[in-house]
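The complex appears here without one of its protein chains, the remainder shown in place.
Letters are used for the chains, namely A, B and C, taken in the order the chains are written, and counting of residues starts over at 1 for each.
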């Protein structure tokens, strides 16, 4: 964030910019820093970097603002709605020191549990004046509702979101934290598939990767591993006839091949037509479908598939160094944003500059791979995929 | 092998010991080194270290014996029975130089294809006088049959096996190559499961590991990761009631837990009662059974499982340094053994000294974990498992 | 490349799609693709990603343009000035297939050997019409001279540079390939230093990192490892008195500390006053100076240093997945640039869009860390460095 130096210059006022928040501007806030009580919560599934964010937020509050009351809310929104069942953890400079070196979330991530009114009650009861929400678009939309509920009650609380999506499908911002790490691990697994496929006659390695709506992980991992012959993403519909032709051509040329497929790809072939309790479409398993289809297709000619579904292995790895730098930037800027009194906003990089945007904007959709983009066409080229699978036609 | 210096001292005779072979003793062989044509074949599924063995054999033949005609038979026994469909690759000092740094087998591993008579024909036709068989007990038994067929024809060929089993279930020898590497990778995956389980309320990570008949991989990986709370192996039958009690007790104490289960464990709970075309029992999927059972058991209390089946990821990793040293020893000693004229034998370490044994002995059974052994009881202790799951009662 | 045709050598004109270069436009070029002969050369020291670039260039030429004559010039400019002593290697789709998985350069990187006239002779003699120069600012300036010499001779050759600097000190472009990989490995080594320092009473780990003129590697690695207490870079002069005070304060607080220092930092303390044969200043060894100074300073109180100089270890690692993606983009865009007839230009990302710029611009200086930038101030904050070491005063 360009304004990073500001917190050190208390004479600067932020009236105009500071108008979102329910708290006064940062200059005034300084006087009351002793009363600041902060909390951080991680919602949804695991994603690399959660501990980096938790640590970054804690460290910045501790060292830059002298805040000593920092709570790690456990079990996502559940811990805010019902802190008795899910008691928070005190976070200190000391107990977050090493956490960025391992995967997961020391405060446990969880889905569901959102209840704006109960949460407002608990924020008030616990005296929390600064709240950091780490989670996906659903979490940030809930954050927006919480911000509105808080404003209605005239609750003095800064609510700042840090969007999280291992799929990198958050709109408006450049990329999500943890995404590069997921791509790195995914590309490592793709190379496992390469070894399996190429150590066998007419072997086909298939790796199913995350990406319900957006194929960023599959696309980047395929480009990064640079040994993939077919990449399938939700944004590009393909005919199985074309897939099989490409498989045959590739096997004829190289004797083995590797496929990276996003979980949301090819739903036209595997659609379940069902929805779960919350109204979300239940996706068909494209990985298993591909495995079965190709095994059947290849059997006469002696080929076979090796199918890998590494989802949990990817989600749980420690963050990579470069990705950690991004987490630190986001965490710091989230803290600076909150401490200057902004609320109802999310932080993220736009054109590589960390900015804030109203949380409701983050929940307006999913970012998608554009089939005409140089990223996807570069991936198509890297994979030597034919025009029929390129999404251009 | 104690006798490692011997090939350099041509005056030593090896009559008594050398009596197995169809070739004369090593001393005579030296005179005919120019005519030696060697071949190496990798059978069965992938296992870390195949490339190390291929390289070790090639390098030792090349540098120590000056052999220049070395064939990599492709696709396992298929490449010996039908070299026209699966043409062999020429192996040279140059083209094996880097292969030990990556997983898989550059000459492709494959199952089936054994036909002793056709293979004898082809050995004769190709002029192969030294043959290295890398594969499991089935492969080595076939090696024994090949040795007998060759002897009947008075074929001048040394057939030396290097037993392979990622499960480490080869009888008589200390351990198989690739096993330590598999354990290392498996324990890494177990730590992924730990991250998932511990970043969630009442999370249970389940990792299914290889081990149809023997639980060595699961046992060692559980001990090595040192974060496992329950290890299940084929050699120890347990009641699901006891498993569920242990799960409840562990979750009550730690709020999360990790399970490592060998694929052949708990077959009494999942038995299919079916056999495949070759008469092998089709195993039930204990991993999925555990996942489903525990999900159902935990649902009322809010817990859930994270199930990982990393089989292909483990098989395909590059060999670890210490394991590579073992491969080099085996490869060298296999070459020395063959070049001295032994045949129908396998090499492996016994009490840490590389020895040779008749191949037919290798095929007499599977090595198993002994429930009373300090290895298993040490694993039980590491996991804090109760007596009911320890196999002692 | 979105920015097709935007930044360009002003004196050249672009007609339909590609009229700028010394070659005819791309449309025409297509007709003559069979006559295209390409070459790639890597100059200067090692940097992660060289093999990715070599592979990317080869693959793009091969698959997208059908070029089959691609030479890997060995030993940098030496191989162009004197191809008889340093014969080139033929690059094919096949022999570059795996190279991106390992560090180094398969065509060997080397310094010196530039002779514009000889090189023009050899380009002509070998029939090379497309040349890719991978190297630092010196290499690109030489590339500019070569372009001028070629133009004088009316040589039909496209000369396209891909700037390389493990220090990330190339002006104008966002970042150099290999830089993120270097940061990742450097931060791993910093964690080794942390282990040493913290497993000892009053231990101080010191890691010297690359960065003669610019502190990007040290700054990013310190931020990424997030365990560093003092980061020193060439752009920020500090007094040893302030350094020692910070060391004492940190040891008093934590009992151990970690220092990351760029090789060009603190030259005011270690200046040699000498220049080498080529007129470059010979730098004093700030790492050894810090080690000795701190050992002396700490001895009375029982402390000690652990000094690590990991330079060669960092330079030689395989590229990270995300960095490889950048290499692929650069390589592809370099090929598209060259094949459309541009020459005398370099490719690189500006605001994350790959563009081309005249090579002579690349050689006009070194990019530096700005002490007031949020990157450096964020690093200062991450390290908890006092104002006196922050470069702000």
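Keep in mind that, in the parts below, contacts are C-beta pairs under 8 Å (C-beta built on N, C-alpha and C of every residue); 3 or more make two chains touch, one makes a residue touch a chain.
For clarity, every value in this text was computed on a predicted model and none was experimentally measured.
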item: Candidate in contact with the missing chain, chosen from B:320, B:343 or B:359; value: B:320
item: Contacts of chain B with the absent chain, listed as residue ranges; value: 1-2, 4-5, 52, 55, 59-60, 63-64, 100-101, 174, 180, 183-184, 187-188, 191, 220-221, 223-226, 320-322, 324-325, 328-329, 332, 351-352, 372, 374, 377-378, 381-382, 384
item: Residue ranges of chain C at the interface with the undisplayed chain; value: 46, 50, 74-75, 78, 86, 102-106, 108-110, 189, 192-193, 195-196, 198-201, 205, 306-310, 312-313, 315-317
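Keep this in mind: only the chains that are shown with their structure count from here on.
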item: Chain whose Cα centroid lies nearest the overall Cα centroid; value: A
item: Rounded Å distance between chain B and chain C, as computed from the means of their C-alpha atoms; value: 44
item: Separation of chain A from chain B, taking each centre as the mean of its C-alpha atoms, in whole Å; value: 39
item: Geometric centre distance via CA averages, chain C-chain A, whole Å; value: 30
item: Multi-chain contact sites of chain A, meaning residues that touch two or more partners; value: none
